[in-house]
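In this view, the complex is presented without one of its protein chains, the others remaining in place.
Chain IDs A, B and C follow the sequence of writing; residue 1 opens each chain.
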Amino acid sequence: MHIMEGFLPFKHALAWTVASAPFLAIGLASAGRRLRAHPEHRMLLGVSAAFAFLLSALKLPSVTGSCSHPTGVGLGALLFGPAAMVPVGFVVLLFQALLLAHGGLTTLGANVFSMAIVGPFVAFGVFRLACLSGLSRSPAVFLAACLGDLATYVTTSLQLALAFPDPVGGVLLSFEKFAGIFAVTQLPLAITEGLLTVLVVNAMAQF
Amino acid sequence: MTLERLAYASPWRHIAPSAKALFCSCAMAAAWIAATPVAAIGLALLLAVITLGGARTPWRAYLRVLTAPVGFLALSCVTMLVTVSPGFSAASAAASTSASASAFPTGSGLAWRIAPELLPQVLMTVSRAAALCTALLLLVLSTPLGDLLGLMRRLRVPPLLLDLMVLAYRMQAVLGEAWSDGLTAQRSRLGYGGRRQALRSMALLISCLAVQVWARASALQAAADARNATDELRFLTPQWAQGSRHVTVALGSGLLMIALVLAARIGGAA
Amino acid sequence: MTPLIELRSASYCYPDGSQGLHDCSLALRAGSRNALLGANGAGKTTLMQHLNGLLQPDQGGLHWQGQPVRYSRDGLRRLRQQVGLVFQNPDRQLFSAHVEEDVSFGPLNLGLPEAEVRQRVAESLAAVGMSVHARSPVHHLSFGQKKRVCLAGVLAMRPQLLVLDEPMAGLDLPMQKDLQRLLDGLVAQGVTVLVSTHDAAFAADWADEIHVMAQGRCQLSRPVDALLTQPQAWLDVGQSPPEVMALHAELVRQGVLPAVPVPRSIERLLAALRAPRPVTASESVIHEH
Partner (left out) sequence: MTPLIELRSASYCYPDGSQGLHDCSLALRAGSRNALLGANGAGKTTLMQHLNGLLQPDQGGLHWQGQPVRYSRDGLRRLRQQVGLVFQNPDRQLFSAHVEEDVSFGPLNLGLPEAEVRQRVAESLAAVGMSVHARSPVHHLSFGQKKRVCLAGVLAMRPQLLVLDEPMAGLDLPMQKDLQRLLDGLVAQGVTVLVSTHDAAFAADWADEIHVMAQGRCQLSRPVDALLTQPQAWLDVGQSPPEVMALHAELVRQGVLPAVPVPRSIERLLAALRAPRPVTASESVIHEH
C-alpha cells in the first residue's frame, strides 16, 4: 500500500525523504563495496530489482479483488538481505510511480521508509528471531513475510496519522482510523502473502 | 504497463525529456504554492487538459489511469472526515480545536460521526494531491521511463543506482514476459481452477523465476564481458532535436504557471 | 463428418490493440495429422491459444465435436482437458524442480486420485523416453529433454487433441526424427495432432492436412496430396512450396520420374529414383486414365 502522489503535506514529504536518504546512501555504499569484490554482482542486483518489481506488481489470485498486490518485501529481504533491499526497494518504488502511477515522487521518501526500510528489516529480524527461538523454516518464513507486510502497512498508517491528526483524538485516533480501514484489505493480504512466501521458499528449496 | 505504451505513443515523446521534466517540476511547485482548493483544482484541470490535448493521451485511458489514485483519495478522505463525538453537545463540534482534543480520553459516550468542520482541510489535501498527481501523470504519459533514465544520467544520479535502474528496466520487461508465458502455460494445464491451486501454481512460478534470477544475471554478465565491459555500464546519452528550444519554452510556461498561482495566492490573502 | 474441433470466423484483438485473429476459421478432422504454416506474426500462436480456450474470440466461436464451447469455469476445464497445448519455449512452461513433479501438475489439477496420477506420470514419461530422468532436476536437462518433459506434462492429461507450437525448433535432426515418430505413435492411438512450423518441407512430409496462416487468418486448409502438385496454391498464400515439388516436376519433365506418385519429401524422391522402375509402361497406363 503506497501513499499516492501529493497526499502528504510538504513538510512531511520532505521529512520522510530526509529520513530515508541516509538509509539509501548506506545501502548503496554497502552494495558498492560488495561490487568491488564481486563485479558480477552488479547484474545480480539489477535482475533482483527487476524481480522485486515484478513481485510488487503481482495480482494475488482471488483475495479481495484484483487491485490488491503483495509487497514482496518479505521474500526480497530473505533472498537478498535487508541492506540490499533499500536500493532495490527504492528502484521498485520509483518504477511503480513512473510505470504504474502507484505512489508518487513527492511521497517516494515516505513510501521508501515504510516499504524498503521498515518492512524488510522487520521481516529479516522476525526471521532471525524465529529461527533463534527454534521455530522450523515454514512458520519462521510465514511470520517474517506476514509481519514484514503488516509492519509496512502499520508504518504507512502512522505516516498518514502524523500528517493528518484527528481534531478530537489526535495522532493516536487518526492512526486507529487509518490502520482500521486499511486492515480490511491488508490483514487477509498479509496472511496470503505469508502463505505464498512459505510455498515459494519451500519450492525454491527443491531446486 | 499501460503508462509505458501511452508514453511511447504520445507525440510529445519526441520532446526533450529535460523540457518535460522541467515543466512538470514547475507544475509541482505551483501545486505546493496554491493556497486554495479552487486554485489547486484549477491547476489540476489545466494539467489534465494539457495531457489530453497536448500529449494526446486518450481520455478513456486517462480515466483508467486515474482510478487507483481516486480510490486512494476516496478511502483516505472518508477516514479523515470521520471522527468521534466526545459525548458533548453539538456546541463542542463547532469549537473542535486541539483544546477539545485533549478532553477526548475522558469522554465516555463515544460515537462515530461525520465532521463537516474538517471539510476545508480535506478539500485542500484532495485538490493539492490532484494537482500533483496530474503533474506526475503529464510527465509519465509523455515520457517513457527509458527516456527518463537518460535524463537521470545527465543529472548525475549515482552510477550504481543508475546501473541498477537501467538493468531493472530492461529485465522487468524480460521477466514480465517470462511471467506471463508461465502463467499462460499453467492456465492451459488447469493451474488456476481454485484458490488453493492458484496459490500453489503462483508459488511454483515465483520460485521458478527466482531461481532464474542468478542464471540470467550471469548470462548478462557474460554478454557484457564479451563486449569489453568495464566496472561501470556505459551508454550514450540520447540527443534530442531542438532540445534547448524546448527547454526554454517549458521553463517559460512553467514559470508563468507558478506566477499565476502566486498571484492568486497574494490576491486571496489581500 | 463433424470435425473434432472447429473455430468459426473468429476475430480477436489483443488488449494493446494489435489484431490477433481476423475472421479466422479452422476445422480439424479427428485422428488427423495437421501442420500449421505461416510467417512470424501471422497469428499461429494466437490461433493455438484459442483452441485451448486461453484466449476467447471477440467474435465467432469455438466448437468441440459440434458443440459450442462455453467459457465458464467448467466449460474451460473440460476443453483444456481435451486439448493439450505444448508451448514453444520449454523454459517458460516448466516450473517445478523435478521432472516427475512437473508432469504431475496437470493430472493433479484434474483432481485425480494419487495412484492414478502416479500411473499417468510414469506412462507419459515412458512415452517420451524420459523414465530414467523422472527424479532429475529440470534445470539439469538438455533443451531436447526439456521439450520432451513439456510434452509428457500434457500427455499426462490424456488429451484428444494435441497442439504443439514449433515443436521442432531448436532440435537437431535425430531429435526431430524421434519426435516425429512419437507424434505418429500418438496419431496411431487416435489422438489428433496440430503442429505449427516454419518448415514447409516437414509439413509436406508429415502432415495429412496443411493449414496456412497469414494476417491473422487461415488462408488455406487442404490435404497435402492436393497441394503437392499445385505450387501456385502455396505462392498465393505467401509460402514457398517445399523444394521437392519443383524438383519432382523437373524430373518428370525430363522423363526421369513418373508423374505419380508425387513424393512428399526429398528422401522419398530419392527412394523413388533408386527403385527399379518399369519405366514407360506404368507411366503410359496412368496417362491413359
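In this text, a residue touches a chain if its C-beta (ideal position, glycine included) is under 8 Å from a C-beta of that chain, and two chains touch if they have at least 3 such contacts.
Just so it is clear, the model here is predicted, and its values are computed rather than measured.
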item	value
Option from C:2, C:65 or C:240 whose C-beta touches the chain left out	C:240
Hidden-chain contact residue, picked from the options B:54, B:146 or B:243	B:146
Residue numbers in subunit B that touch the chain omitted from display	4, 8, 144-146, 149-150, 166-167, 169-171, 173-174, 177, 216, 219-220, 222-230, 233-236, 238-239
Positions on subunit C contacted by the hidden chain, ascending	39-41, 142-144, 169-175, 198, 240, 243, 246-247, 250-251, 254, 256, 266-267, 269-270, 273-274
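Throughout what follows, only the chains that are shown with their structure count from here on.
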item	value
Higher-contact pair (C-beta pairs counted), B-C versus A-B	A-B
Distance between chain centroids, defined by C-alpha means - subunit B, subunit C (Å)	46
Contacts with two or more other chains, residues of subunit A listed in rising order	203, 206-207
Touching two or more other chains - residues of subunit C	96, 139
